[in-house]
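These notes concern the structure reproduced below.
Only one protein chain is missing; all other protein chains are in place.
Right, chain A next:
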């Protein structure tokens, strides 16, 4: 590390090593390897005894982990990854993927040079040339940035800046994204608004005033104080929390009860004291039955309900609106709600965080207006949801429903840890509303041992208005689900060019893949920056090669994780001509005339951003590698809720509605899981795409160590469903619906509920025998939830045609030929 030149030479040796592992051929690899001469010869190492150098850095994908790691370098190569204990050592962690960067950093899918699609030019974009057969030619960085800048500026002149979309994914938890948004704001481009996994948080937010994705929850170190943990729709030990698994295990070891609500008998369910095998889409019914039980048992937390919720607030029977203090008192506030004091029977305006002898139940007439309390309304609403009554709907035994919620209501502090999966049903926001209220009833906010989401919040770098400077005139934003209509039909406005960073949007986590491909083919320019040759890159016009995280300096931050920020020190210089996103962003800014708004080097930018956060000292963070942000509260929800009343809403008189249903209280509404869904007979199986422990979205797909354990996409199917279709275990099957199909190997799995099938997500096109799992998903979203509903999908399954070619998983390819980067691997 001390001798830059020698180091660089060593790094190039590694390139040769990658080349010797099967890189070669044409097509797919043209973006990677320019010519044979370009590959240094493979000079193998004589010995494994060499200079050891350990560089402390940070892993940075969207698992939220941000694990501090030590990268061991020997003879100029990354050789080993180990977890690095941060200042607060209990957050030492890493997972099977972070430990395997040793393979990722040298994988042949790494992009090497800026490239241009051979048949693309600014004036003749030839959109039909995009996709699997596209060929690319090498250009210099200056040429690439000139082409992009010129095209963006001509589009701006002809059609307005909003015709250019800046799309940012979740593939790199550093600070470049903020500068990407800054550039978009200054240019006036359309900016992307998140449309994935925002459903549950929206519902929770309606009740508590907080939550966008999953709501905040106590930091992981506090989880051992929980006495009951209801993990709902989450395989928490396999996805997003596995590096913190010890925290839940410690709670269990301390005597906590673990309940798992899931249609799948997951790894997490296998650790549970009680598993509730709910049917897909019936979660709101189940939550309402739990509320019913709490009312029936009278185990609600009366003090909490009076002090921190609107449970005692009066609802006007005439209008259905909450009675306001301004209706009752001359000086009453318009946002203040009113309760009745027991004993005196007088109306009282409710203040935030203030308890009193308020009546929780009852009907009252105040100044001639007939009212009832919000909790009375809720109790009447859930009267129809007795556990026995929902048992058949939900598929869950009534007594087990009671047991689960009795544990939470009576065993002291605890919580409900839902995952994003519930929001992957179209109307998943209703569950967010329901469990937020249920936890209000049990009083589980603001205490040690409370849990509200299946991963904790962690530390974020507060960078102020960097992404949207006050003098900029930012363009509109467009949610992900709106992309196709905007690109194809100009609704709400025409998108003509896209600049995409940190996103494999064409290969993963964007549903209805064929429709999105059509949308991309309607663009005049598609610029994609990435580390690897993903499916998305294969559809690009301009490819900007981004270095591996170990070759980019950054501050690892962003939402979600442990309470430290991490300094991502470079382990090695970027290989080939890969350059940090910040280089391209600043290069474009210079061409647009805003170069002076962006510090010259990445480190200058990082120093500047860190300077905006009072809790962080750049030099300390740089030197220590991690800095704990002491302002991150371990226990959340200790102050007044940011709602109009400062209280949790147990009734919402300003609730949205959709499909004729109003969400003043949680009301079940289903889409394709509904028993009477019109295509239920044609496509009888529900299809989900679980997050596995073997990939993070589509990242790490190429790890050969991991592919020895998990080599190919499979269809988890209950043997009963398989046998009914004449499907043998291990046979290739065709999974299809009216949007598309895929061919994968069937895996008999008794863990899956009959009627529900699954293919773990994150596989690239090259891994499927035919098609892709996103060919089956749809882009229809709830008006209220505005979130892609990946699991609200129906399919049919049959044996694959006899002539299907499954050679890529033949005995010669135990890890799948996809991992060998074959010439056809791009699509």
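Going forward, a contact is a pair of C-beta atoms (placed from the backbone, for glycine too) under 8 Å apart; a residue touches a chain by one contact, two chains touch by 3 or more; residues count from 1.
FYI, contacts and distances are computed from a predicted model.
S.K.: One chain of this complex is missing from the view, so tell me which of "Molybdopterin oxidoreductase", "Diadenylate cyclase", "Formylmethanofuran dehydrogenase subunit A" or "Mechanosensitive ion channel" is its UniProt name.
M.R.: Of the names offered in "Molybdopterin oxidoreductase", "Diadenylate cyclase", "Formylmethanofuran dehydrogenase subunit A" or "Mechanosensitive ion channel", the one UniProt assigns to the missing chain is "Molybdopterin oxidoreductase".
S.K.: Using the document's definition of touch, tell me which of A:121, A:246, A:299 or A:522 contacts the absent chain.
M.R.: Only one listed residue reaches the unshown chain, and that is A:246.
S.K.: Among A:321, A:363 or A:750, which one touches the chain that has been omitted from the display?
M.R.: The one listed residue touching the chain not shown is A:750.
S.K.: If the hidden chain were put back, which of A:118, A:709 or A:804 would touch it?
M.R.: Touching the chain that is not displayed is residue A:709.
S.K.: Just name the one of A:113, A:275, A:385 or A:567 that touches the chain not displayed here.
M.R.: Here the residue in touch with the unshown chain is A:275.
S.K.: Provide the residue numbers of chain A that touch the chain removed from this figure.
M.R.: With respect to the unshown chain, the touching residues of chain A are 14, 17-18, 20-21, 42, 44-45, 48-49, 52, 74-75, 77, 79-83, 85, 89-90, 92-96, 99-100, 102-103, 106, 237-238, 242-246, 249-250, 252-254, 265, 267, 269-271, 274-275, 277, 391, 394-398, 400, 693-694, 704-706, 708-709, 711, 718, 730, 747-754, 814.
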